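Right, chain A next:
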Amino acid sequence: MTLLDFARGPALYWSTLIMVCGLVWRLAGVALLPFRPDRSAAGPQSRGRVRGALGTIVSRSLPRRTFLARTFATVVVGYAMHLGLLIILLGGAPHILLVAQATGLSWPSLPKGVVALASAVTLVTLVFVLVRRCTHPVLRLLSNFDDFLSIVLTLVPVATGILLAEETVLPYRTLLTWHILSVEAMMIWLPFGKLSHVVFVFAGRAVSGAKLGKRGATT
Partner candidate 1 sequence: MDERDPFLNALMGEVRMLLSRLLDDGGPGQIDLMRLPMPPERRQDLQDMLGRGEVEITLDAAGTSLIRETAYAGVWWIEHRDRGGRMVANLIEVAQMPAIVPPTDEEMRASLAALHARDMKEAGR
Partner candidate 2 sequence: MKPRDTLGQKLAGYGISRRALLKFAAAAATSLALPPGVAPAIAESLSGARRQSLIWLSFQDCTGCLESLTRSDAPGIERLIFDFISLDYQETLMAAAGAAADETLVRAARDNHGKYLLAIDGSVPTAEGGVHSMVGGRTNMDMLAELAEGAAAVLAIGTCAAYGGIPKAAPNPTSAVGIADLVKEKPIVNIPGCPPIPEVLTGVLVNFLTFGRLPDLDDLGRPLAYFGTTIHDQCYRRPYYDQGKFAHSFDDEGARQGWCLFELGCKGPTTRNACASLKWNGGTSFPIQSGHGCLGCSEPDFWDKGSFYTSLSGGEGPPWDAVGGAAAVGLGIGGAAAFAARRSRAAVDRQLAKEWQRDHGATATSKTEEDGP
């Protein structure tokens, strides 16, 4: 069995199972916790739970005007990276093909150039984020192994993916192998580290939004 066969066979199989199991585990573990009944009285400004939840999902995704000057770079970088990843994942022809062959669902792909541009932006922002985390004194104090691993595990698939799409530096087979393996490493880590914000980010915002919304606090 070559490494590529391993990557496409047992490694893919087990990383998928681990990711699914881990995600369900994390979600169920949180969802089945007892909800602490919110006995607080609705405040005068109350927007109700649902509106509060939805509102916070949106508002927390937008930059605060007060801090805009200071956080502008972070916001732009964050958006660029996440949008880039979205474009690569949903617009790249090989990725669509993967989904289509697994599920039968298919949609038109974006031109290769667009995806290449998005990948380049994503790669640059990820490198920027990593470097900043290593050099910024406060950020470095705040960071733990999880933070670095999560960034690196996102960065490597993007980097190998770009090389693969351009078919440079190393042979196609090697690049394909490492691209798949690196994605699988990310899939395995996804439920357990900070990458789990993939499923928790909006849920978390919704919960606190619902609480604050009922009380009528401005968030």
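Here is the rule we use: contacts are C-beta pairs under 8 Å (C-beta built on N, C-alpha and C of every residue); 3 or more make two chains touch, one makes a residue touch a chain; residues count from 1.
A quick word on the picks: all candidates are chains of the complex that A comes from, given by their letters.
Since the structure is predicted, the reported quantities are computational estimates derived from the model, not experimental observations.
Note on chain A: across 1 or 2, the candidate touching it in the complex is 2; the others do not touch it there. Those residues of chain A lying in contact with candidate 2 across their complex are 1-2, 4-5, 8, 12-13, 16-18, 20-34, 93-95, 97-98, 100-103, 109, 111-112, 171-173, 176.
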